[in-house]
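Complex shown without one protein chain; remaining protein chains in place.
Chain nomenclature is as follows: A, B and C, assigned in order of appearance, with residue numbering initiated at 1 for each chain independently.
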Amino acid sequence: MSINNNSEFKPKIVAFCCNWCSYAGADLAGSSRLTYPADVKIIRVPCSCRVNPMFILRAFEKGADGVILCGCHPGDCHYTSGNFYARRRMTLLFSMLDYIGVENGRTRVEWVSAAEGVKFSATMNSFVEKIYSLGKNVRLEDLRCKN
Amino acid sequence: MKSEKKQAEKIKEISGVNPLKCMKCGKCSATCPSFAEMDIKPHQFVSYVQNEEIEELTKSVSLWKCLSCFACVERCPRDVKPGKIIDAVRQLVEREKDGDYLSPNEIPELLDPEIPQQLLVSAFRRYRR
Amino acid sequence: MQRIGVFVCHCGSNIAATVDVKKVVEMAMCEPGVVHAEDYPYMCSEAGQAKIQAAIKEKNLGGVVVCSCSPRMHENTFRKAAEKAGLNPYMVEIANIREHCSWIHKNMEEATEKAVILMKAAVAKVNLNTPLQAGESRVTKRALVIGGGIAGIQTALDIAEAGYPVDIVEKTPSIGGRMSQLDKTFPTLDCSACILTPKMVEANAHPNINIYTYSEVEKVSGFVGDFTVDIRKKARSVDMSKCTGCGVCQEKCPNKKTPNEFNRGLNNRSAIYTPFAQAIPNVPVIDREHCTKFLTGKCGICAKVCQAGAVDYEQQDEIITEKYGAIVVATGFNMINLDKYDEYAYSQSKDVITSLELERIMNAAGPTKGHLERLSDGKAPKEMVFIQCVGSRCADKRGKSYCSKICCMYTAKHAMLIRDKYPDVNVTVFYIDVRTPGKNFDEFYRRAVEEYGVNYIKGQVGKVIPQPDGKLLVQGSDLLSNKQILKEADMVVLAAAIEPEPGVRNIATMLTASIDTNDFLTEAHAKLRPVESPTAGIFLSGVCQGPKDIPETVSQAGAAAVKAIGLLAKDKLTTNPCTAKADELMCNGCSQCANVCPYGAISYETKLINDHGVREDRRVAVVNSALCQGCGACTVTCPSGAMDLQGFSNRQILAEVDAICR
Partner (left out) sequence: MKYSYYPGCTLKNKAQALDMYARASASVLGFELEEVSEWQCCGGVYPLGSDEIATKLSSVRVLNEAKKKDQALVTLCSACHHVIKRVNDDMKNVPDIYQKANRYLQLEEDYRGETNVYHFLEVLRDQIGFDKLKEKVVKPLTGKKIGAYYGCLLLRPSSILAFDNPENPKILEDFIRAIGAEPVIYPYRNECCGGYISLKEKDMSKNMCEKITQSAEGFGADMLITACPLCMYNLNKTESKKIPVYYFTELLAEALGLKED
């Protein structure tokens, strides 16, 4: 039963991408036909600094198995410094999540520029692979949300 | 070869110097009052450690010519502190067996009536483990 | 709940080949709020847009989701279409099922499933969309240029030529800046005054340019398109409308003991003075700190000798308040103070000088009338040593971390000029690296070596040792021969690092323009927006942004002008409606949002708040939507959750998260 379940494991992965670099990088991955698993769903935000830790907690609560945040490379932020804020906030959040049992591998911050379609796809592939190896996340999931 | 790598690491650790900070301007050698007496010059010490060529450094007479006057430390624009590297290599040598540069037996003939105690104390600290 | 329409695009076969569009339509109809769903081969075509518009009208749609290509491609197209049909354009959301789905997945079932989820997320978001109105703000068609050096002059001229009025504010008594202090310019060796003076005259004569010299910016308020600036016109003590510039007052002034700033203090000037002969305006100022009349009340000679009756001891500072649409910062640079570099004996020997002092010595109008001589004894030097990188490229606390960029070239220039004019003088240059990127620059440096015989030695100098006989002993490294050399010199010239004019920090604060750790103004984007400050409406010209030579400064000055003109050419500015907004009831006025805002868009007001019947004055955050660029940094920082971003609100993003994880 459990083996069977595992083979059918389809992770839910949320990717927050900043509008100016990473979302465009994802577009480039698309127009370059660079594949990555369909488990990844992208949410567009204006800047990585728009991502409230609350969004990530909510994703895990609703059953996400991994959350990745992509922004412009340090120094390249469209808003000059947003990704620095994001980096600091996520460092804190991820260590807190790790502490309560959501392994570090389930969360990630990556810098992907608008020109890095290859990197976007490679990043997503490696992230999804990691999530598969970690299996289903049950730590924060709110069972009442299950339907 | 491998031990030279280890020695280089040890030198960096003892001295607290990161040779990668050097921009190779030569100000240390330009400022060194013992330059003429040295076979390997202060700026070269930085490069030797960076290239992990420690064997030659340990044989260098420069170790015993450096005054630790900190002129190179003070004036280095990159905060590399070459004098500390020379001192670290000196310590590396002295910590080995027979590494001392001064033996108590040679003291009597070096003495003169005016010598301040400070000189003997300092020399012992510098030249011997 | 909105009445939502979902439109699924085939994009020919780009989407339809991997995504079952019919299935997406079918699933859309099951979503709460969706009252209409259809698919079409090319949604972006005229016919496709017509379908959306028709549905909006017929089904009275309140929200639209288009499942198609990336919003970076056609979001605007669909927004405009919706607007034409009477729907607020910000009620349209795009589900990117091409770049993020059909193009990267091969399995139809998998791709369709993902497309459905993306559609659901977009529907969930649009359900919470609110109509947004792009704001408008007016543009005052006048520009302010702070700084009257070559950067400021060029920017002002370019803006004025485009037909807009420009004011230049210069803190010294004349425009001209550092360039006016230079003798010759590289790489062509033309005289600096010969090429600068015509520009100064042109700026002065231009009907669209108004120059405030001996003036400083005192206060700045407002925002892009609508700045209000107070300018302090310091009392000149000379009536500009009466003065004829005859110069008699300066000649007769008995107090000639003030260090001459223009000549870097190498000689003295009178208390009433114009900084240099070609000064613009050619009207002297009285330096009240050094004037006998102002210090003791006795004297008054300048007023007596002035035939025009222009000298006015009673003149007061004047504050001018003016409105501007755009502000260009062109505050320039200074040389660093060499107090911490006394190993080069700068403060101990008069014959150790900086390069800028050498410029003045070489200049015919300088303290030595252009004769190269030692300042200690007036003798002609035979050996000159140049030391590069004094205070540049330093990791320690004494100097600057950056390369000052201009020193390699001006040193080659100095060396060449000296060897040309005084062939019996030997010139030695101690260098770490010679950096000459620039058109004809390396050729220029090579000429100094190959044709003029300048001796370049790779290695830094450790100490300059003054000798009792007045000579200087230069103790330096020659790294290529691995020697320590002692060179006797008559003069030593230090290529001191340059740093932003110290007043720039104050100006940046007034403008809420960001500066870096070296006090250079920060660009909006290092590569793509190099002449704009992140603060809208503020532009950067010249060395205030980073070290530059004259050609680069002039190009950047022109670029800054174009950006300013682009702004001034608009009658109104439409503002991005996706801006932050504070909930006054929740805000506790803690200022954390203002601290993270890169644009200075958040301020605080004390407002009468009606909190569920309790009426009280509270300090609350107010976002200036003309300045806010919508990054959202403040929304996450806000501890009380009062700050939200319109168009990307917390609830909208959470709805997307929920839809994806469902």
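Convention: a residue touches a chain if its C-beta (ideal position, glycine included) is under 8 Å from a C-beta of that chain, and two chains touch if they have at least 3 such contacts.
Everything numeric here is computed off the predicted structure, so don't read it as measured data.
Colleague: Can you list the shown chains that the absent chain is in touch with?
Modeller: When the full complex is considered, the omitted chain touches B, C.
Colleague: With the missing chain put back, one of B:E9, B:D39 or B:E74 would touch it. Which one?
Modeller: B:E74
Colleague: Which residue numbers on subunit C touch the omitted chain?
Modeller: Residues of subunit C in contact with the hidden chain: 339-343, 345, 347-348, 397, 463-469.
Colleague: For subunit B, enumerate the residues touching the unshown chain of the complex.
Modeller: 13-16, 33-34, 37, 64-65, 67-71, 73-74, 83-84, 87-88, 91, 101-102, 110, 114-123, 125-127
Here is the rule we go by: only the chains that are shown with their structure count from here on.
Colleague: So how far apart, in whole Å, are subunit A and subunit C when each is placed at the average of its C-alpha atoms?
Modeller: 36
Colleague: How big is the gap, in whole Å, between where the Cα atoms of subunit B centre and where those of subunit C centre?
Modeller: Here the centre of subunit C sits 47 Å away from the centre of subunit B.
Colleague: Please report how many Å separate the Cα centroid of subunit A from that of subunit B, as a whole number.
Modeller: Measuring from centre to centre gives 52 Å for this pair.
Colleague: List, in ascending order, every residue of subunit C touching at least 2 other chains.
Modeller: none
Colleague: Which part of subunit A faces subunit C closely enough to touch in the complex?
Modeller: Counting only subunit A, the residues touching subunit C are 12, 14, 23-24, 26-27, 29-31, 33-36, 38, 41-47, 49-55, 58-59, 62-64, 75-76, 78-82, 85, 89, 121, 147.
Colleague: Spell out the part of subunit C that touches subunit B in their complex, as residue ranges.
Modeller: 343, 389, 393-396, 398-399, 432, 458-463, 475-477, 479, 482, 484
Colleague: Could you list, by residue number, the parts of subunit B that touch subunit C in their complex?
Modeller: The touching residues are 21, 23-32, 35-36, 41, 43-44, 71, 75-79.
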